[in-house]
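A short write-up of the structure that comes next.
All protein chains of the complex are present and in place, except for one that has been dropped.
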(Lines give C-alpha, C1' and ligand atoms only; values in the text may rest on other atoms or scores of the structure.)
Protein backbone atom coordinates (compact mmCIF):
# COMPACT_ATOMS: atom_id res chain seq x y z
CA UNK A 1 0.00 0.00 0.00
CA UNK A 2 2.83 2.38 0.60
CA UNK A 3 3.68 2.17 -3.09
CA UNK A 4 0.36 3.72 -4.00
CA UNK A 5 0.89 6.57 -1.55
CA UNK A 6 4.46 7.03 -2.76
CA UNK A 7 3.12 7.35 -6.30
CA UNK A 8 0.31 9.73 -5.35
CA UNK A 9 2.29 12.06 -3.11
CA UNK A 10 5.40 12.08 -5.30
CA UNK A 11 3.33 12.59 -8.42
CA UNK A 12 1.33 15.37 -6.79
CA UNK A 13 4.44 17.25 -5.72
CA UNK A 14 5.83 17.04 -9.25
CA UNK A 15 2.54 18.11 -10.75
CA UNK A 16 2.40 21.13 -8.45
CA UNK A 17 5.91 22.07 -9.50
CA UNK A 18 4.91 21.71 -13.16
CA UNK A 19 1.97 24.08 -12.63
CA UNK A 20 4.25 26.60 -10.94
CA UNK A 21 6.42 26.57 -14.07
CA UNK A 22 3.64 26.48 -16.68
CA UNK A 23 1.07 28.79 -15.15
CA UNK A 24 3.10 30.74 -12.62
CA UNK A 25 5.79 31.20 -15.29
CA UNK A 26 8.51 30.63 -12.71
CA UNK A 27 11.79 29.34 -14.07
CA UNK A 28 13.05 25.89 -13.23
CA UNK A 29 15.71 27.27 -10.91
CA UNK A 30 13.08 29.29 -9.04
CA UNK A 31 10.77 26.34 -8.51
CA UNK A 32 13.63 24.07 -7.38
CA UNK A 33 14.66 26.68 -4.80
CA UNK A 34 11.06 27.18 -3.72
CA UNK A 35 10.52 23.47 -3.23
CA UNK A 36 13.68 23.01 -1.18
CA UNK A 37 12.77 25.98 0.98
CA UNK A 38 9.24 24.64 1.38
CA UNK A 39 10.68 21.31 2.42
CA UNK A 40 12.69 23.08 5.11
CA UNK A 41 9.71 25.03 6.39
CA UNK A 42 7.45 21.98 6.50
CA UNK A 43 10.27 19.94 7.98
CA UNK A 44 10.89 22.34 10.84
CA UNK A 45 7.13 22.53 11.37
CA UNK A 46 6.88 18.77 11.67
CA UNK A 47 4.38 18.41 8.82
CA UNK A 48 6.85 16.82 6.44
CA UNK A 49 7.50 14.00 8.95
CA UNK A 50 3.89 12.99 8.50
CA UNK A 51 4.24 13.05 4.73
CA UNK A 52 7.29 10.82 5.01
CA UNK A 53 5.38 8.44 7.27
CA UNK A 54 2.54 8.18 4.75
CA UNK A 55 4.44 8.22 1.48
CA UNK A 56 8.02 7.26 2.25
CA UNK A 57 10.12 7.94 -0.81
CA UNK A 58 7.18 9.75 -2.34
CA UNK A 59 8.06 12.60 0.01
CA UNK A 60 11.81 12.01 0.31
CA UNK A 61 12.62 11.77 -3.39
CA UNK A 62 11.13 15.05 -4.68
CA UNK A 63 13.54 17.92 -4.25
CA UNK A 64 11.58 19.18 -1.25
CA UNK A 65 12.98 16.10 0.43
CA UNK A 66 16.39 17.73 0.41
CA UNK A 67 14.92 20.62 2.37
CA UNK A 68 13.36 18.10 4.74
CA UNK A 69 16.73 16.44 5.36
CA UNK A 70 18.28 19.84 6.06
CA UNK A 71 15.50 20.64 8.54
CA UNK A 72 15.80 17.25 10.20
CA UNK A 73 19.50 17.80 10.69
CA UNK A 74 18.89 21.19 12.26
CA UNK A 75 16.23 19.82 14.62
CA UNK A 76 18.37 16.88 15.66
CA UNK A 77 21.01 19.25 16.96
CA UNK A 78 18.70 21.83 18.49
CA UNK A 79 18.97 20.26 21.91
CA UNK A 80 22.74 20.72 21.95
CA UNK A 81 24.40 23.78 23.39
CA UNK A 82 24.61 26.95 21.35
CA UNK A 83 23.27 28.05 18.00
CA UNK A 84 26.53 26.90 16.37
CA UNK A 85 25.38 23.34 16.90
CA UNK A 86 22.11 24.18 15.18
CA UNK A 87 23.78 25.46 12.05
CA UNK A 88 26.45 22.78 11.84
CA UNK A 89 23.97 19.97 12.27
CA UNK A 90 22.25 21.00 9.08
CA UNK A 91 24.13 18.62 6.83
CA UNK A 92 23.88 15.61 9.13
CA UNK A 93 21.40 13.86 6.85
CA UNK A 94 21.52 16.05 3.74
CA UNK A 95 25.30 15.84 3.54
CA UNK A 96 25.23 12.26 2.27
CA UNK A 97 23.04 13.31 -0.62
CA UNK A 98 24.94 16.46 -1.48
CA UNK A 99 28.39 14.94 -1.29
CA UNK A 100 27.25 11.94 -3.34
CA UNK A 101 25.86 14.27 -6.03
CA UNK A 102 29.11 16.25 -6.15
CA UNK A 103 31.32 13.18 -6.38
CA UNK A 104 29.09 11.55 -9.02
CA UNK A 105 29.10 14.73 -11.07
CA UNK A 106 32.84 15.04 -10.88
CA UNK A 107 33.39 11.48 -12.05
CA UNK A 108 30.82 11.81 -14.81
CA UNK A 109 32.78 14.76 -16.17
CA UNK A 110 35.87 12.56 -15.98
CA UNK A 111 34.34 9.77 -18.00
CA UNK A 112 31.84 11.36 -20.38
CA UNK A 113 31.53 14.20 -22.85
CA UNK A 114 28.33 16.24 -23.30
CA UNK A 115 26.40 15.23 -26.38
CA UNK A 116 24.40 18.38 -26.98
CA UNK B 1 22.87 59.70 -53.79
CA UNK B 2 22.95 56.00 -52.96
CA UNK B 3 20.74 56.34 -49.89
CA UNK B 4 17.12 55.85 -50.89
CA UNK B 5 14.65 57.18 -48.37
CA UNK B 6 15.75 56.66 -44.77
CA UNK B 7 17.36 53.24 -44.53
CA UNK B 8 17.96 51.72 -47.96
CA UNK B 9 21.21 51.58 -49.89
CA UNK B 10 20.85 51.30 -53.66
CA UNK B 11 24.05 50.09 -55.27
CA UNK B 12 25.12 51.97 -58.38
CA UNK B 13 27.59 49.46 -59.71
CA UNK B 14 26.86 45.87 -60.62
CA UNK B 15 27.78 43.87 -57.55
CA UNK B 16 27.62 40.09 -57.80
CA UNK B 17 27.80 37.16 -55.45
CA UNK B 18 30.60 35.20 -57.05
CA UNK B 19 30.39 32.05 -54.97
CA UNK B 20 29.02 30.71 -51.70
CA UNK B 21 29.94 27.90 -49.35
CA UNK B 22 27.91 26.19 -46.62
CA UNK B 23 28.79 23.69 -43.90
CA UNK B 24 26.20 22.24 -41.54
CA UNK B 25 25.76 19.89 -38.60
CA UNK B 26 23.85 16.60 -38.28
CA UNK B 27 20.31 17.85 -37.78
CA UNK B 28 20.52 20.21 -40.72
CA UNK B 29 22.11 17.53 -42.87
CA UNK B 30 19.10 15.38 -42.04
CA UNK B 31 16.67 18.11 -43.02
CA UNK B 32 14.82 18.89 -46.25
CA UNK B 33 17.56 21.14 -47.65
CA UNK B 34 20.47 18.75 -47.31
CA UNK B 35 21.16 18.65 -51.06
CA UNK B 36 21.90 22.35 -51.09
CA UNK B 37 24.64 22.24 -48.45
CA UNK B 38 28.26 21.76 -49.46
CA UNK B 39 29.61 20.07 -46.36
CA UNK B 40 27.67 18.11 -43.75
CA UNK B 41 28.87 16.64 -40.45
CA UNK B 42 27.22 13.71 -38.72
CA UNK B 43 28.31 14.83 -35.26
CA UNK B 44 28.01 18.11 -33.36
CA UNK B 45 31.70 18.02 -32.52
CA UNK B 46 32.61 18.00 -36.23
CA UNK B 47 35.75 16.07 -35.38
CA UNK B 48 36.96 18.66 -32.87
CA UNK B 49 37.52 18.54 -29.11
CA UNK B 50 35.12 21.27 -28.02
CA UNK B 51 31.92 22.82 -29.35
CA UNK B 52 33.64 26.17 -29.92
CA UNK B 53 36.34 24.55 -32.02
CA UNK B 54 33.62 22.76 -33.99
CA UNK B 55 31.92 26.05 -34.83
CA UNK B 56 35.24 27.50 -35.87
CA UNK B 57 35.84 24.53 -38.13
CA UNK B 58 32.44 24.97 -39.76
CA UNK B 59 33.22 28.60 -40.63
CA UNK B 60 36.65 27.63 -41.89
CA UNK B 61 35.17 24.89 -44.08
CA UNK B 62 32.44 27.15 -45.45
CA UNK B 63 35.06 29.68 -46.46
CA UNK B 64 37.27 26.99 -47.97
CA UNK B 65 34.56 25.46 -50.12
CA UNK B 66 33.30 28.89 -51.14
CA UNK B 67 36.70 29.96 -52.47
CA UNK B 68 37.16 26.59 -54.14
CA UNK B 69 33.81 26.74 -55.93
CA UNK B 70 34.47 30.26 -57.14
CA UNK B 71 38.06 29.52 -58.11
CA UNK B 72 39.11 32.44 -55.91
CA UNK B 73 42.25 32.59 -53.86
CA UNK B 74 42.81 34.36 -50.54
CA UNK B 75 45.05 36.89 -52.26
CA UNK B 76 42.05 38.11 -54.28
CA UNK B 77 40.16 39.10 -51.13
CA UNK B 78 40.40 42.78 -50.26
CA UNK B 79 38.49 42.60 -46.97
CA UNK B 80 36.95 39.96 -44.72
CA UNK B 81 33.68 40.60 -42.86
CA UNK B 82 32.42 38.03 -40.37
CA UNK B 83 30.49 37.57 -37.14
CA UNK B 84 28.88 34.98 -34.89
CA UNK B 85 26.87 34.67 -31.69
CA UNK B 86 29.61 34.01 -29.18
CA UNK B 87 30.98 36.52 -26.68
CA UNK B 88 33.67 38.64 -28.27
CA UNK B 89 32.78 37.02 -31.61
CA UNK B 90 35.53 34.50 -31.04
CA UNK B 91 34.60 32.24 -33.94
CA UNK B 92 34.96 35.06 -36.46
CA UNK B 93 38.01 36.56 -34.84
CA UNK B 94 39.91 33.30 -34.53
CA UNK B 95 39.03 32.26 -38.10
CA UNK B 96 40.20 35.68 -39.29
CA UNK B 97 43.70 34.69 -38.21
CA UNK B 98 43.78 32.36 -41.19
CA UNK B 99 42.40 34.86 -43.72
CA UNK B 100 45.22 37.09 -44.98
CA UNK B 101 42.98 40.07 -45.61
CA UNK B 102 42.04 43.04 -43.41
CA UNK B 103 39.17 42.12 -41.12
CA UNK B 104 36.13 43.95 -39.79
CA UNK B 105 34.16 42.03 -37.20
CA UNK B 106 30.38 42.28 -37.38
CA UNK B 107 27.81 41.62 -34.70
CA UNK B 108 24.15 41.52 -35.57
CA UNK B 109 23.20 38.39 -33.69
CA UNK B 110 21.20 36.30 -36.15
CA UNK B 111 21.07 39.23 -38.58
CA UNK B 112 24.83 39.03 -39.15
CA UNK B 113 24.63 37.28 -42.52
CA UNK B 114 22.73 40.03 -44.31
CA UNK B 115 24.68 42.66 -42.36
CA UNK B 116 27.93 41.34 -43.81
CA UNK B 117 26.46 41.17 -47.33
CA UNK B 118 25.08 44.71 -47.12
CA UNK B 119 28.27 46.24 -45.76
CA UNK B 120 30.40 44.25 -48.19
CA UNK B 121 28.34 45.44 -51.13
CA UNK B 122 28.58 49.03 -49.90
CA UNK B 123 32.36 48.79 -49.62
CA UNK B 124 32.56 47.51 -53.19
CA UNK B 125 30.13 50.13 -54.47
CA UNK B 126 32.12 52.86 -52.80
CA UNK B 127 35.36 51.65 -54.29
CA UNK B 128 36.84 50.53 -50.98
CA UNK B 129 37.17 46.92 -52.09
CA UNK B 130 37.00 44.90 -55.28
CA UNK B 131 36.31 41.51 -53.73
CA UNK B 132 34.80 40.91 -50.29
CA UNK B 133 34.60 37.67 -48.27
CA UNK B 134 31.64 37.50 -45.87
CA UNK B 135 31.02 34.70 -43.37
CA UNK B 136 28.92 33.84 -40.35
CA UNK B 137 28.32 30.80 -38.17
CA UNK B 138 26.34 29.45 -35.25
CA UNK B 139 26.35 26.18 -33.31
CA UNK B 140 23.55 24.72 -31.26
CA UNK B 141 25.73 23.69 -28.31
CA UNK B 142 27.81 26.88 -28.11
CA UNK B 143 24.65 28.96 -28.17
CA UNK B 144 22.95 26.79 -25.55
CA UNK B 145 25.89 26.95 -23.21
CA UNK B 146 26.31 30.69 -23.54
CA UNK B 147 22.72 31.88 -23.66
CA UNK B 148 20.78 29.21 -21.84
CA UNK B 149 21.73 26.09 -19.92
CA UNK B 150 24.28 23.26 -19.93
CA UNK B 151 23.42 21.06 -22.87
CA UNK B 152 22.65 17.96 -20.80
CA UNK B 153 20.49 19.77 -18.25
CA UNK B 154 16.94 18.56 -18.12
CA UNK B 155 14.85 21.52 -19.16
CA UNK B 156 11.39 21.41 -20.63
CA UNK B 157 11.51 23.87 -23.50
CA UNK B 158 8.23 25.48 -24.55
CA UNK B 159 6.72 25.29 -28.03
CA UNK B 160 7.82 28.85 -28.72
CA UNK B 161 11.50 28.02 -28.33
CA UNK B 162 13.68 28.00 -31.43
CA UNK B 163 16.57 25.71 -32.20
CA UNK B 164 19.96 27.21 -33.03
CA UNK B 165 21.21 25.97 -36.39
CA UNK B 166 24.64 24.37 -36.39
CA UNK B 167 26.37 25.61 -39.47
CA UNK B 168 28.30 28.29 -41.30
CA UNK B 169 27.85 30.20 -44.53
CA UNK B 170 30.38 32.13 -46.57
CA UNK B 171 30.01 34.28 -49.67
CA UNK B 172 32.37 36.16 -51.94
CA UNK B 173 31.10 39.38 -53.53
CA UNK B 174 32.72 41.40 -56.29
CA UNK B 175 32.43 43.35 -59.51
CA UNK B 176 33.19 40.34 -61.66
CA UNK B 177 30.08 38.91 -63.29
CA UNK B 178 28.41 36.18 -61.25
CA UNK B 179 25.09 34.37 -61.20
CA UNK B 180 23.41 36.62 -58.62
CA UNK B 181 23.36 40.40 -58.32
CA UNK B 182 23.04 42.39 -55.08
CA UNK B 183 20.96 45.43 -55.97
CA UNK B 184 19.90 47.03 -52.70
CA UNK B 185 20.05 46.63 -48.95
CA UNK B 186 17.91 48.03 -46.14
CA UNK B 187 19.67 48.55 -42.82
CA UNK B 188 17.35 48.02 -39.88
CA UNK B 189 16.75 50.10 -36.79
CA UNK B 190 16.84 48.40 -33.41
CA UNK B 191 13.27 47.77 -32.29
CA UNK B 192 12.39 46.72 -28.74
CA UNK B 193 8.79 45.59 -28.52
CA UNK B 194 9.00 44.99 -24.79
CA UNK B 195 9.00 41.18 -24.75
CA UNK B 196 11.37 39.57 -22.28
CA UNK B 197 11.05 35.86 -22.89
CA UNK B 198 14.31 34.37 -24.18
CA UNK B 199 12.39 31.20 -25.05
CA UNK B 200 10.25 33.10 -27.56
CA UNK B 201 12.51 34.90 -30.00
CA UNK B 202 9.88 35.03 -32.71
CA UNK B 203 7.72 37.45 -30.75
CA UNK B 204 10.76 39.58 -29.93
CA UNK B 205 12.08 39.85 -33.49
CA UNK B 206 8.94 40.11 -35.60
CA UNK B 207 8.49 43.88 -35.03
CA UNK B 208 12.05 44.55 -36.16
CA UNK B 209 11.51 42.48 -39.30
CA UNK B 210 8.27 44.28 -40.05
CA UNK B 211 9.92 47.66 -39.49
CA UNK B 212 12.75 46.92 -41.94
CA UNK B 213 10.46 45.39 -44.56
CA UNK B 214 8.00 48.28 -44.41
CA UNK B 215 10.76 50.88 -44.58
CA UNK B 216 12.21 49.03 -47.56
CA UNK B 217 8.92 49.31 -49.46
CA UNK B 218 8.61 53.00 -48.55
CA UNK B 219 12.22 53.83 -49.41
CA UNK B 220 12.12 52.17 -52.83
CA UNK B 221 8.46 52.70 -53.61
CA UNK B 222 7.98 48.98 -54.11
CA UNK B 223 5.33 46.57 -52.86
CA UNK B 224 5.31 42.86 -51.95
CA UNK B 225 4.25 41.86 -55.45
CA UNK B 226 7.54 43.18 -56.86
CA UNK B 227 9.44 40.29 -55.27
CA UNK B 228 9.23 36.58 -56.00
CA UNK B 229 10.02 35.87 -52.36
CA UNK B 230 10.32 37.83 -49.16
CA UNK B 231 12.08 35.62 -46.65
CA UNK B 232 12.96 36.30 -43.03
CA UNK B 233 15.92 34.75 -41.27
CA UNK B 234 14.64 32.97 -38.19
CA UNK B 235 11.25 34.13 -37.03
CA UNK B 236 10.05 30.51 -37.18
CA UNK B 237 6.58 29.26 -36.41
CA UNK B 238 5.55 31.95 -33.94
CA UNK B 239 7.27 35.00 -35.41
CA UNK B 240 6.44 34.32 -39.05
CA UNK B 241 2.71 34.57 -38.35
CA UNK B 242 3.22 37.73 -36.30
CA UNK B 243 5.25 39.48 -38.99
CA UNK B 244 2.65 38.72 -41.63
CA UNK B 245 -0.01 40.23 -39.39
CA UNK B 246 2.13 43.28 -38.62
CA UNK B 247 2.69 43.87 -42.34
CA UNK B 248 -1.00 43.36 -43.04
CA UNK B 249 -1.86 45.99 -40.44
CA UNK B 250 0.34 48.39 -42.39
CA UNK B 251 -1.36 47.49 -45.63
CA UNK B 252 1.20 45.06 -47.07
CA UNK B 253 -0.06 41.66 -48.08
CA UNK B 254 2.72 39.05 -48.11
CA UNK B 255 0.69 35.87 -47.84
CA UNK B 256 1.66 34.41 -51.22
CA UNK B 257 5.34 35.16 -51.44
CA UNK B 258 6.60 34.96 -47.86
CA UNK B 259 8.65 32.31 -46.13
CA UNK B 260 11.09 31.98 -43.24
CA UNK B 261 14.48 30.25 -43.23
CA UNK B 262 13.83 28.86 -39.76
CA UNK B 263 10.82 27.01 -41.13
CA UNK B 264 12.59 25.80 -44.27
CA UNK B 265 15.68 24.28 -42.73
CA UNK B 266 14.04 21.55 -40.64
CA UNK B 267 11.33 18.97 -41.24
CA UNK B 268 8.21 19.23 -39.08
CA UNK B 269 9.02 15.90 -37.42
CA UNK B 270 12.48 16.96 -36.27
CA UNK B 271 12.43 18.00 -32.59
CA UNK B 272 13.05 21.66 -33.16
CA UNK B 273 10.07 23.25 -31.35
CA UNK B 274 9.17 26.39 -33.32
CA UNK B 275 11.91 26.11 -35.92
CA UNK B 276 15.47 27.15 -36.62
CA UNK B 277 17.38 30.19 -35.42
CA UNK B 278 20.97 31.41 -35.22
CA UNK B 279 23.24 33.30 -37.60
CA UNK B 280 23.72 30.23 -39.73
CA UNK B 281 19.98 29.77 -40.29
CA UNK B 282 19.57 32.62 -42.73
CA UNK B 283 23.08 32.16 -44.09
CA UNK B 284 22.98 28.50 -45.08
CA UNK B 285 19.40 28.58 -46.36
CA UNK B 286 20.12 31.67 -48.49
CA UNK B 287 23.62 30.79 -49.71
CA UNK B 288 22.64 27.18 -50.33
CA UNK B 289 19.00 26.65 -51.15
CA UNK B 290 17.70 30.07 -52.21
CA UNK B 291 20.58 30.93 -54.50
CA UNK B 292 20.25 27.51 -56.12
CA UNK B 293 16.55 28.17 -56.67
CA UNK B 294 17.44 31.44 -58.33
CA UNK B 295 20.00 29.71 -60.49
CA UNK B 296 17.52 27.22 -61.83
CA UNK B 297 15.05 29.96 -62.58
CA UNK B 298 12.46 29.30 -59.87
CA UNK B 299 13.10 32.70 -58.26
CA UNK B 300 14.15 35.89 -59.98
CA UNK B 301 14.16 38.60 -57.34
CA UNK B 302 14.19 37.97 -53.59
CA UNK B 303 14.39 40.11 -50.46
CA UNK B 304 16.24 38.30 -47.68
CA UNK B 305 15.65 39.82 -44.24
CA UNK B 306 17.86 38.37 -41.52
CA UNK B 307 16.56 38.97 -37.99
CA UNK B 308 18.60 39.17 -34.82
CA UNK B 309 17.74 39.33 -31.10
CA UNK B 310 20.23 41.51 -29.25
CA UNK B 311 19.94 40.04 -25.76
CA UNK B 312 22.40 38.59 -23.28
CA UNK B 313 21.86 36.19 -20.37
CA UNK B 314 22.76 38.98 -17.91
CA UNK B 315 20.13 41.27 -19.39
CA UNK B 316 17.56 38.50 -19.08
CA UNK B 317 18.47 37.95 -15.44
CA UNK B 318 18.10 41.68 -14.85
CA UNK B 319 14.60 41.41 -16.28
CA UNK B 320 15.37 43.62 -19.27
CA UNK B 321 13.42 43.22 -22.51
CA UNK B 322 14.80 41.98 -25.83
CA UNK B 323 15.77 44.49 -28.55
CA UNK B 324 15.96 43.17 -32.10
CA UNK B 325 17.24 44.25 -35.48
CA UNK B 326 16.64 43.10 -39.04
CA UNK B 327 18.74 43.76 -42.13
CA UNK B 328 17.51 43.00 -45.64
CA UNK B 329 19.26 42.49 -48.96
CA UNK B 330 17.70 42.34 -52.42
CA UNK B 331 19.20 39.67 -54.65
CA UNK B 332 18.43 39.15 -58.29
CA UNK B 333 19.24 36.27 -60.59
CA UNK B 334 21.49 37.22 -63.47
CA UNK B 335 19.98 36.16 -66.75
CA UNK B 336 22.18 34.04 -68.97
CA UNK B 337 23.64 35.93 -71.92
CA UNK B 338 22.53 34.21 -75.08
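Here the chain labels run A and B in written order, and each chain numbers its own residues starting at 1.
Criterion: a contact is a pair of C-beta atoms (placed from the backbone, for glycine too) under 8 Å apart; a residue touches a chain by one contact, two chains touch by 3 or more.
In this text, contacts and distances are computed from a predicted model.
> Which choice in "Aspartyl/glutamyl-tRNA(Asn/Gln) amidotransferase subunit C", "Cysteine desulfuration protein SufE", "non-specific serine/threonine protein kinase" or "Stage V sporulation protein AC" gives the name that UniProt lists for the one chain left out?
The chain we cannot see is recorded in UniProt as "Stage V sporulation protein AC".
> If the full complex is used, which shown chains touch the chain that is missing here?
Computed over the complete complex, the missing chain touches A, B.
> Please pick, from B:47, B:100, B:126 or B:150, the residue that touches the omitted chain in the full complex.
B:150
> Out of B:35, B:249 or B:336, which touches the unshown chain?
B:249
> Please output the residues of subunit A touching the missing chain, sorted low to high.
2-3, 6-15, 17-19, 21-23, 28-37, 39-41, 44, 52, 55-58, 60-63, 65-67, 69-71, 73-75, 78, 83, 86-87, 90, 93-94, 96-98, 100-102, 104-106, 108-109, 111-116
> Provide the residue numbers of subunit B that touch the chain removed from this figure.
So the residues of subunit B touching the missing chain come out as 49-52, 145, 149-160, 193-195, 200, 203, 206-207, 238, 241-242, 245-246, 249-250, 271.
The definition used in the following text is that only the chains that are shown with their structure count from here on.
> Where on subunit B is subunit A touching in the complex?
44-45, 51, 140-141, 144, 150-152, 155-156
> Could you please specify the touching residues of subunit A with respect to subunit B in the complex?
21, 28, 113-116
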